[in-house]
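A single protein chain has been omitted from the complex, and every remaining protein chain is retained in its original position.
Every chain is named by a letter (A and B) in the order it is written, and numbering of its residues begins at 1.
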Amino acid sequence: MKKTLREIAEFIDGDISGDADIVITGVSGIKEACEGDITFVANPRYFALIEKTRASAIIASRELLTTHKKPIVRTDNPSLAFAKIVSLIAPAEAAHIKGVHPTAVIGKSVTLGKDVAIGAYAVIEDKVSLGDNVTIYSGCFIGHSTKIGAEALIYPNVSIRENVIIGSRVIIHCGTVVGSDGFGFVSLKGLHHKIPQLGTVEIGDDVEIGANVSIDRARFNKTVIGSGTKIDNLVHIAHNVVIGENSIIVAQAGISGSTIIGKGVTIAGQAGLVGHITIGDGAILAAQAGVTKSVPANTMVSGYPAREHESAKRVNACVQNLPKLYETIKELKKKIEELEKKISQK
Amino acid sequence: MKKTLREIAEFIDGDISGDADIVITGVSGIKEACEGDITFVANPRYFALIEKTRASAIIASRELLTTHKKPIVRTDNPSLAFAKIVSLIAPAEAAHIKGVHPTAVIGKSVTLGKDVAIGAYAVIEDKVSLGDNVTIYSGCFIGHSTKIGAEALIYPNVSIRENVIIGSRVIIHCGTVVGSDGFGFVSLKGLHHKIPQLGTVEIGDDVEIGANVSIDRARFNKTVIGSGTKIDNLVHIAHNVVIGENSIIVAQAGISGSTIIGKGVTIAGQAGLVGHITIGDGAILAAQAGVTKSVPANTMVSGYPAREHESAKRVNACVQNLPKLYETIKELKKKIEELEKKISQK
Partner (left out) sequence: MKKTLREIAEFIDGDISGDADIVITGVSGIKEACEGDITFVANPRYFALIEKTRASAIIASRELLTTHKKPIVRTDNPSLAFAKIVSLIAPAEAAHIKGVHPTAVIGKSVTLGKDVAIGAYAVIEDKVSLGDNVTIYSGCFIGHSTKIGAEALIYPNVSIRENVIIGSRVIIHCGTVVGSDGFGFVSLKGLHHKIPQLGTVEIGDDVEIGANVSIDRARFNKTVIGSGTKIDNLVHIAHNVVIGENSIIVAQAGISGSTIIGKGVTIAGQAGLVGHITIGDGAILAAQAGVTKSVPANTMVSGYPAREHESAKRVNACVQNLPKLYETIKELKKKIEELEKKISQK
C-alpha cells in the first residue's frame, strides 16, 4: 500500500525533516532497504548507517540531532513506530488464508464468527466456538468445546485439545500443543498409575506462543497463561501452572507443575523451575537458571541452584579464582611451617 | 454415570462413615467440587478443606481420625482410589472419536482390530497392524509395517515412522515423533556423511509419551522403551537408547545415543546424559544434571558434571561459602605476616 511520508508521520506521531510528499511503497531493515522503502534506526550506535542506506526515508529517535539529505521522521520510539508502519504499508494479513476450505472438517454445533478462515484439512470438533476473524491454518486440530477469541491466528499443524479457552488476538505458531494431559501418576510398588487430568488450559488475550511449545491441561481446574504474555519456541508448561500478565518466557524454558509466575516476569532461555513455587512480579530468571525455591518480586536469580544474581556473580568470581587461591594456601602453609620451625628453634 | 457412595466404596475397597446411599454424579478437585461431586484429600495438611468443600463426599486416607458432617470414604491410597473412580464416574473414553473417518487414508494389507477408531486425514501406510480398540486421532502418520497394540491412544498430529513396534495401552500425546532417523554421521575432511539408520523403535506396554517428544530409530537393531515407563513433554531419546521398565523421564530431558537406562529410574527435567553410559536400576538423576559417567543403581546424582547428590550438596555449600572463605584467608594472611614480624623482632 502506498502512503506519503506525511501520512506515515501523522500515523506514528512523528516530526518530518525533509520532503513530506515522497511516496513510500515498502518497509525494510536499514541494510536491506531499497528505493521506495522506509526504514528505521533506534540505536544511536547505528546513526552512521543513515548516510549509507538506500531507503527513501528513515525513522529515528529524537536523539538524532544531525541533518541529513534524506527525509527523517523523528519519534519517541522508532522500533514501535516502525512496527506500526509495517501493519500500515505491508499488512501481513494480506498473506493469510481466507474463507473456510472445503476440506476442513467442521463438527456439530460449531459456532463460527464473521470472516473466519480455516485451512485445508483442519479438523474442528463438535461445539467449538471461533470468534470473528479467527484464522486456523491447515492441519490444525481443535478439540471439542474449545473456544477461541476474535482475531486469533493459529498457524499450521497446531493441536489444541478439548475444552480449552483461548483469548482474542492470540497467535500460536506451528506445531504447538495446548491442552495435552499433565504428567501425573500415582506410584505404587514401582508401577505408575495415570492420574486423570480433568482440568483445562485458559489463555488470555494478546498472548503469543512460539513453535513446538507444549502446554499441559490441569489435573483439576486450569493451567493459566495471563493476557499479554509472550512464549518462545519449545517451552514446556506443566499442569496447573499459572502465569501472570505480560510475562516473557524465552525458548526451551520449562516450568514444572503448579508453579505460580507473577506479572511482568522474564524467564530466560533454558531456565528450569521446580513445581509448587512462586515467582514474584517483575522477577528475572537468568538463562539456564535452575530455580528450586520461590523468588521474591523484582529479584534476579541465576545459576544452579539459582541464587540472587549479584551474590551468584560474586560466588562465581570466587570460583574462577580458585586455582589461584589454592596457590595462596600452599604458600601460607609453607610460611606457617617456617614459622613453626623458627619458633621451635628459639 | 451415577453411582451410590456404597458402590464407589466397594469399587475402591474403602470404608464409609456417613450416608452410603447418596448418589455421586461427578468427580472434582476439593476446591472446585460442586454438589453431587466426590473429591479426595490425600495429604493430612489439607484435611481442613474437608469442612469447606462443596463436594457431597470425600475420599481420605486412613490417617483422618476426626468425624465430619459429610460422608467420608477412608482408603489406603486416596490418590489411586480417586483415579479409579474417575474412570468409573466420568469415563474419558466417552469423549474419544469412534469409527474410521471416511477421509482416513488406509494403505494396502493393513490389519485393523475390533473397534479401531481413526480420525479425519490420518494416514496409515501399507502393512500397518492396529490392535483392538486402538484410537488414532486426525493428522497422524503411521509408517508402513508399524504395529500398534490393543487400546493404544494416539493423539492428533503424531508421526510414527515405518517398522516401529508399539505395545498395548500406550498413550502418545500430540506432535510427538517416533522413529525419526538417529543423528549419525561419518565425518571426513570436514564433511559429514549420513550413516543410514536401519533399525527401529520398540515401545513396551502401558508406556505414556508426552507432547512434542522425539524418539529416534536405531542405527541397527532397536531403540527400546520398557513397559510402564512414562515420558513427559519435549524429551529427546537418541538412537539405540534402551530404557528399562517403569522409569520416569521428566520434561525436556535428553538421552544421547546407546545409553542404557535401568528399571525404575527417575530422570528429572532438563537433565542431559552423554552417550554410551549405563544408569543402574532405581537411580535418580536430578533436574538439569549433566550426566557424563555411568551411575550405579539406587544412586542419586546432581549438578554438572553430575556427582553423587549428598557430596554435590556438600561441595555446593562450600561454593556458596567461598566469599566468606576468601575473607578468612585474608585474615590468616595478615596474622601470618604479623607473626613473621614478631618473630623477626625477637
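As a convention for this text, a contact is a pair of C-beta atoms (placed from the backbone, for glycine too) under 8 Å apart; a residue touches a chain by one contact, two chains touch by 3 or more.
Just so you know, these numbers come straight off a predicted model, no measurement behind them.
Of the listed residues B:Leu49, B:Val110, B:Val274 or B:Ala297, the one in contact with the hidden chain in the full complex is B:Val274.
Of the candidate positions A:Ala211, A:Ile260 or A:Ile277, contact with the hidden chain is made by A:Ala211.
Checked against the hidden chain, the listed residues A:Lys2, A:Lys31 or A:Arg62 yield one contact partner: A:Lys31.
Within the whole complex, the absent chain has one touching residue among A:Lys3, A:His193 or A:Lys230, and that is A:Lys230. Of the listed residues B:Phe11, B:Phe47 or B:Tyr304, the one in contact with the hidden chain in the full complex is B:Tyr304.
One chain is missing from the display, and on subunit A it is touched by residues 27-29, 31-32, 77, 79-80, 82-83, 86-87, 90, 92, 95, 101, 103, 119-121, 137-139, 155-157, 171, 173-175, 208, 210-212, 228, 230, 232-234, 246, 248, 250-252, 263-264, 269-270, 287-288, 303-304, 316, 319-320, 322-323, 325-326, 329, 332-333, 336, 339-340, 343, 346. Within subunit B, the residues in touch with the undisplayed chain are 105, 121, 123, 139, 141, 144, 157, 159, 161-162, 175-177, 180-181, 183, 185-186, 188, 190-196, 198-199, 212-214, 216, 219-221, 234, 236, 238, 252, 254, 256, 270, 272, 274, 288, 290, 292, 304-305, 307, 314-315, 318-319, 321-322, 325, 328-329, 332, 335-336, 339, 342-343, 346.
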